[in-house]
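A short worksheet on the structure shown next.
Omission of a single protein chain aside, the complex is shown with its protein chains in their original locations.
Per-chain residue numbering starts at 1, and chain names A and B are given in the order in which the chains are listed.
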Amino acid sequence: MQDLLWLVPGLPLLGFLVLSLAGGRLSRPAMAAVGTGSVGASAMVATLVALGFHEPFRQVLWEWMRVGEFAPTIGFRLDALSLVMILVITWVGFLIHAYSCAFMAGDAGYRRFFAIMNLFVAAMLTLVLADNLLFLYLGWEGVGLCSYLLIGFWYQDPANGRAARKAFIVTRVGDTAFAIGLFFLIAQVGTLDIEEAMTRAGSISAATAAALLLGGAVGKSAQIPLQVWLPDAMAGPTPVSALIHAATMVTAGVYLIARTQALFALAPVVQTMVAVIGAATLLLGGIGALAQRDIKRVLAYSTMSQIGLMFLALGLGAWPAAIFHFMTHAFFKALLFLAAGSVTLSLHHEHDIFRMGGLWKSLPISFATFLIGAASLSGMPFVTAGFFSKESILGSAWERGVGWWSVALVGVLLTSLYIFRVVFIVFFGEAKTSVAPRRDVLLTLPMVALAILALVGGWIPIPVGVFEPHVGVASVVSMAGIVIAWSLRAPLAFPGVDFDGLYERAFVRPFLRLANAVGRDPADAVSFGPAWAAATAHRLASATQTGSLRWYAAGIVFGGVVLLAVVLWW
Amino acid sequence: MVVILGALLLGGLLAWVAERWGEVWPRGVALMALAIAAASSLVPSWRGEVAWPWIPRLGVGFHLAVDGLSLLLVWLALFLGFVSVVVSWREIKERVGLFHFNLLWVLAGVIGVFLAADLMLFYLFWELMLIPMAFLILVWGYGDRVRSALKFFIFTQASGLAMLVSIVALAVFHARTTGRLSFDLMELQGTPLSQGAARWVMFGFVAAFAVKLPAVPVHTWLPDAHTDAPTAGSVVLAGLLLKTGAYGLLRFVVPLFPQAAAEAAPILMGVGVAGILYGAVVAFAQTDFKRLVAYTSVAHMGFVLLGIFALNPMARQGAVLQMIAHGISTPALFIIAGALQARLHTRDLREMGGLWAVAPRMGAVALFFIVATLGLPGLGNFVAEFLTLAGTFQMRAWMAAVAAAGVVGAAIYALSLMQRSFHGPHREGLVMSDLSVREVVVLGVMMAVLVGLGLVPQPVLDLAGGAHVGP
Partner (left out) sequence: MISTTHGLILAAVLFALGLTGLLARRDVIFVLMSIEIMMNAAGLAFVVAGARWGRPDGQVMFLFILATAAAEVSVGLALILALFRRARTLDVDAANRMRG
């Protein structure tokens, strides 16, 4: 059973290969079947592996390369952490794929869509299963590439291409820090094998390594200061957003820090930095979500904020709580995106929440599922999964100090505020647009399945500390947020830190100016110099060739006289 | 070894003659010659050594030897030879015989460079590859081809002259200590040189190799030559001629002048880093598809220079792998540029856009090679760049860190290339056919090689690791 582990990322990869190499001959239903089926099969295999899971093990396929002592493998390692990850990724990924069959039904790029989605899942699974950091980096960059391709999926619109490149380049800045971190680890411990590197990490300056890895995590997980790409990434189709936000991509940073926990534990400064970044992003994302008009952008800022919460947990050393929240977040955020997608699909791709309203009657299933997702996101006590995971983070924050706990509490307030504001604006009030409900069982079933998970998904591990005094506070705060949300249904706008503009001025424009300045390659002057000298010499020499016979004769005479003079007087 | 060179040289002559029987004949002859050469390169017994006296009075011998590094590059040369013949099938219509003569002679020169173990013989092959290459640009090129061919010729010829002076000087110094004039690489290794002499003699070699590599700021012949060369010319130029520079550094400069090389290493690594960053920025500003790719070559060869002079086994392996991987990925991009030019009659990116809509297969293939260029893990270029930088990091950490910024630059220019050609709004009337079967086969094989290099690079690393002259 355990030997099948390689099939978990292998099957989606196979799906990608089939679709991209031979897909031209497939009918559209067959494409959907291959695309969804491969992820479904992978989910089955993951479940089988999970059922037979007793203790961590590794499966090495082959040695990737060997240079001296440095010998990374193409190999997988399964432990409790990666087990949770692969189950969430494959199952949530499968549901999103199934939803996409209907959502993307009319699109010309059907095959391309499923091919890249499969590759996306395969890359993410590689990332979480890799037994060494280099192989992890392969998945890491693969995820980045797929997000680029999917955000810019509708490539004809330059704005989408821009958003896609922004996502790739901003995350690559983080990735480069990550890569330098890998070089540092190779130089210091001589291996990238995660287990070995973690055990040997005590002997090196862990702070440098941890800070560099944090750079990568910040980029991928859209944390301050590299968060700017995430809102724009909404340019892609809605299922892509669901996949990026719930199962893949943005959670990679959380996973990386959890995976290299030992390293961070050795560097308290960096770990505190993780918590600070998480707390800042939690608040910034929450405030940002309040100011949005586009339903998907609200969810994007929400993801940023929730990942910030996970970072906060990681920074406080509570990585199980962070991973727990990752899991429940995957359920309810995927649900929210799919529900939002079904709403926009029924409204002719209308994304502006202020042009929606009163939809609860016409779109009951979307309403119900969105409401469940929102409840889970804001942590409604006892009945939702989000409650348990959030409480476990709050509980660990409480143990580390009231300061952290109150920051998290403000985050909780903001969360229920912005999400229920959306619920009230979109589903209540008066109807503003004509609705053409799309009913498709492939749209509905994944939403229902995710709704169930968003409710019961919190029971899987036994939540600890539910009955401590601070628990009640968080629930009350969350409820209060809902009440305030009712009174905040008008559009909001407030000045925020304009990161985009800042980066535009600090990096983008100087780069463009530089590129313009050197675009004609000033180094070519190297060849201009000798070329100019040769041309000048030629001009001077040819000026003596007047063509006049008498001029030449005079030249001969002059030369003869000079020679004679030299001979006579030397 | 002699069979390989002989097959190519004779095949070239025969292809020229065969022109009179029809257009297909030279192509067939060229393929046959390449097949013979390739077959003999696979026979293990040829990997011995050939050492015949040639000009005994001057101590010049016809000495060929092969090791892992040479073998890899010879295979790369033969592979790209096949690719070149196939991609010029439709492009070259005039003087087909002469074209294949030049092509095969360039290949013979390049392979001779990779095999020569005598410095005079090396210089002979070095010049041999230069002249037919200039003709390839001059006769079958585009645009301002006369200027480009001349520029290429003058740059390489002038720097080659510096190398010739150094070769002679080295032999003379050697004769002074041993009393015997010899140009044999094995004998010249370990020639005791005073510090100053070693510096100057090495400078001559480095000048020739740096121009060929090309290193900033003597790279400026490359964009012109690439832009105006026919597709096969660009393939050979990017895939092979640039590698001869790197090969020369690995084979001659580092072993002959270990002391001086170690002293000059920080400067040369700095030049490499400068190339990485400069190439990335300038590439971004280009509007001509081929010119953009040419500047990416400057950036990539910067990695090679950095890796060679990190003087660290890991970085060295990375540099060798980069030579091979770049030798596949960049020619492939030139093939795509050539295919676009054949269909659209322009290489100007401002006139392209949205081509994915009409040629999805070409778009996907281009995407593959573009992400290979930006160093996506799983493909050969990544392993190469990673090893180079990881090795460099152990020697000079900050240089590796600065060079890593070039990886971000690579993402910027690579994605902008993709955006301006295949993505973006599709223009009305911009219609073209997708890749033909012939092109798909060629590019497909190249894709497979890159994936192989990316996932199972060990055989190549093993070959590259055991690099030393002699049997």
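By definition in this document, a residue touches a chain if its C-beta (ideal position, glycine included) is under 8 Å from a C-beta of that chain, and two chains touch if they have at least 3 such contacts.
Bear in mind the structure is a predicted one, so any value in this text is a computation, not a measurement.
Note that the absent chain touches A when the full complex is taken as a whole.
Considering the full assembly, A:Ser548 is the residue among A:Ser27, A:Ser434, A:Ser487 or A:Ser548 that touches the omitted chain. For subunit A, the residues touching the chain absent from view are 541-550, 553-554, 557.
We adopt the following convention: only the chains that are shown with their structure count from here on.
Inter-chain centre distance (subunit A to subunit B, centres taken as mean C-alpha positions): 37 Å.
Chain contact summary for the complex, subunit A toward subunit B: residues 20, 62-68, 70, 74, 112, 134, 137-138, 140-142, 145, 148-149, 152, 155-158, 161, 164-165, 168-169, 172-173, 176, 179-180, 182-184, 186-187, 511, 514-516, 518-519, 521, 523-524, 526-527.
Those residues of subunit B whose C-beta lies close enough to touch subunit A in the complex are 151, 155, 216-221, 223, 278, 281-282, 284-286, 313-314, 317, 354, 356-357, 360, 364, 367, 371, 376-378, 382-383, 386-387, 389-390, 393-394, 397, 400-401, 404-405, 407-408, 411-412, 415-416, 419, 422-426, 455-458, 461, 465.
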